[in-house]
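For this view, one protein chain was removed and the others were kept in their places.
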Amino acid sequence: MKTKSKLSYVEALRTCVAIGVSLLIVCIIVFIISDAPILALSDFLFGPLTSIRRFGNVIEASVPLMFTGLAVILLQRAGLFNLAMEGAFFIGSVAATAVSLSLNLPPLLTLTCALAAGAVAGGITCAIPTVLKVKCEANVLVTSLMLNYICLYFGMYVIVNFFQDPKMNSNYSYKFGKGVELGKLFSKTRINSGILICIACIIIVWLLLNKTSFGYKITMVGKNPKMAKYSGMNIGKLVIGSSIVGGMIAGLGGAVDLFGMYQRFQYSGLTGYGWDGILIAIVARQKAQYVPFAALFLAYMRTGADIMSRNSDIPSEMIKIIQAIVIVLISAQAILSGYKKKLIVQEARESEQGA
Amino acid sequence: MGEFLKTILTPEYIFTIIRVMTPILFAALACMVFTKGGIDSIGIEGIMLLCAMAGSVGSYFTQSALGGIIVAILAGIIVSFLFGYVTLQLKSVEILAGIAINTLASGLTIFVIYYVAGEKGSTQSLASPTIPNIKIPGLEQIPILGQILSGHNLLTYVAIILTIVLAFLFYRTPLGLRIRSIGENPQAAASVGINVMKYKYITLTIAGTLAGLGGAFMSMGYVSFFSKEMIAGRGFIGMAAEAMGRGNPYGILASSFLFGLADSFAIRLQMLKFPAQLIQTLPYVITIIAISVYSYKKSRVRRII
Partner (left out) sequence: MGNDILKMDKITKIYGNGVMANKDVTLTVSKGEIHALMGENGAGKSTLMKILFGIEDKDSGSIIFDGQSIDGKTPAEIIAAGIGMVHQHFMLVDSLKVYENVILGMEPKKGLAINKKKAIQLVKDLSKKYNLNVNPLARVSDLSVGLKQKVELIKVLARNAKLLILDEPTAVLTPQETQELFEQLILLKDNGHTIIFISHKIKEVKRICNRITVLRRGSLVGTMDTANSTEEEISKFMVGRDVILKMDKKPAIFGEELLCVRNLTFENQNHKKAVNNVSFSLKKGQILGVAGVEGNGQNELAECIFGFYNHAEGEILFKGKNLLKEKILDIRKAGVSYIPEDRISTGVATKVSVWENLVADRIDSTALRTKKLLSQDKIHTMSKKLIDDFLILCRNDNQEVGMLSGGNMQKVVVAREFSANPDLLIANQPTRGIDVGANEFIWKKIIELRDQGKGVLLISADLNEILELSDSIMVMCDGEVAGYFEDSKQMSEYELGLYMLGLKKQGSEVSEA
């Protein structure tokens, strides 16, 4: 039986402390600001549970978050800060729109091709900064940020110039063909079959990271590139490979969002899901199996904040304050470091005394 | 085509470029200061957003533009200090803390203006004094040059002056030398007795001030109110401009100008039925290419192992 060391619990504990502290801060803010704090807070904390539709909102909102969360985990697994998932999500959506409106095949086939196109577009996007890093030592952070905007404007160019529905605003495309959609699963909600694709992705990513030599290798590259090289691994290929897969998931997420929630392309700008993906990856502690929980958590709080904002005087943007605090506190190594040190010394002593 | 050229080759066009370049220049200078002090600058976007809000709200409450600017600068310094505390004392990862600041700014700004102005989108309803445009007597009369250089917002002139001031600060003063050393090799600095932490916080103060001015310009000069997400990526463009300018204030001025040019060019190009969005990608594409070339050349020197 494998026993889990107490040390890994420190990380989980830190996550809980972070979430707890941020919720506490928000409660305090609400109490100070609102005229009816108890009502507002109960809307926030329990609102999503009050109706099927509302709970459905939570699930719907969690889907794109799961995609970008997975994407971020993969993109950063090998140790690089590639932030192009935001652009990849967007361009995936654009590519899917373009393909679905250009093909004249039976709907299911069109849908499949469109989704695939989204994945491919995303994969190429995220690979670019990494390739530039491997070949030219170019700063991945800056190039990936720039790429997000290139995706935005290029994507808009494609939509506006080739697929724009003249009857609507400039960024709206034509409606998709009949049947080219991810069908609704439950009545009274907008939960669609996209969630099945999402779950499939989670499983695939989990398998990839834990059950393939590729997943093992990119993890080792992220932990100690020198040792990985010494063990015979090809760092350049691995790093590029992980970016491609991460980008594909982000692009697929964009395509799924498109066909699941809308009937035509209608984004007016970058969605912001990419940035949320970072929070998801942090809360999920970089493990694919925890992504759904992290995504549901964020989606739940978003929905709750939405409900609260409708019935009270607290804007839903408050949720972003929570997000910020959580990110900072979880990654703050100094928190609980004293406790962690104690555990380390204890473990070192234990292992000396015998297996 | 003639029509188009008429709009491009005019003094008004260059005037516009300088105007558009101002917030980018402030952002880039702030990024430069961060980088010189060895700190990651991805959070500048968020800091500027908070400062833009603070400026607008501040000027409303003090009913003076100067009051607004001061509040914006204070906000910049406070948020930078918060960032410093979180990364230096709590030892959070800098990039993540920067992203957190951006997220925080996104939410907090809406939050605050909702309570001050009663709306969630903007502070248009507030009667907040703005920063005036200045006509420079004497210069104004000169044909062409006068049209290009006179009549800009006060903060535009401030930005250009600050470029020169910062060049002087970093390359000619002891303070600048020390900041550069703690940024590049804190161990070497510590070995001659320099207090690294103190200079990190000085760096944060200077950068926070620049971000504050940039934010104030956006909500009190560029337009006359705060609206949500109004920084619109200029903080990131500032990072790119700083990288392209290779950390040199004058280089940064040049690359900020380039971004301003590309931005206003796009709008003009619509006349030619050129797809505006494609042109809008240009500054970003150019940056990626420039950075790749520059990094490749640099790595050749080291490419032994």
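Per-chain residue numbering starts at 1, and chain names A and B are given in the order in which the chains are listed.
In this text, a contact is a pair of C-beta atoms (placed from the backbone, for glycine too) under 8 Å apart; a residue touches a chain by one contact, two chains touch by 3 or more.
The shown structure was predicted, so the numbers you read here are calculated from the model rather than taken from an experiment.
J.: Check each of A:T50, A:S102 or A:T212 against the chain that is not shown and name the one that touches it.
T.: A:T212
J.: Looking at A:S51, A:N224 or A:Q333, which residue reaches the missing chain?
T.: Checking the options A:S51, A:N224 or A:Q333, the one contacting the hidden chain is A:N224.
J.: With the full complex in mind, choose from B:I160, B:L177 or B:I289 the residue touching the hidden chain.
T.: Only one of B:I160, B:L177 or B:I289 touches the chain omitted from view, namely B:L177.
J.: For chain A, which residues touch the unseen chain?
T.: Touch with the absent chain occurs at residues 2-5, 7, 207, 210-213, 216-217, 219-220, 223-224, 226-234, 344, 347-348, 350-352, 354-355.
J.: Can you list where chain B touches the absent chain?
T.: 168, 172-174, 177-178, 180-181, 184-185, 187-194, 302, 304-305
One rule holds for everything that comes next: only the chains that are shown with their structure count from here on.
J.: Could you work out how far the Cα centre of chain A sits from that of chain B, in whole Å?
T.: 29
J.: Sort out for me which residues of chain A touch chain B in the complex.
T.: 33, 81, 128, 132, 135-139, 141-143, 145-147, 149-150, 153-154, 156-157, 160-161, 275, 278-279, 282, 313, 315, 317-321, 323-325, 327-328, 331-335, 337
J.: Which of the residues in chain B end up touching chain A in this complex?
T.: Residue positions touching the partner: 42, 86, 89-93, 95-97, 99-104, 106-108, 110-111, 114-115, 120, 233, 236, 239-240, 243, 275, 277-278, 280-281, 284-285, 287-288, 291-293, 295-296, 298-299.
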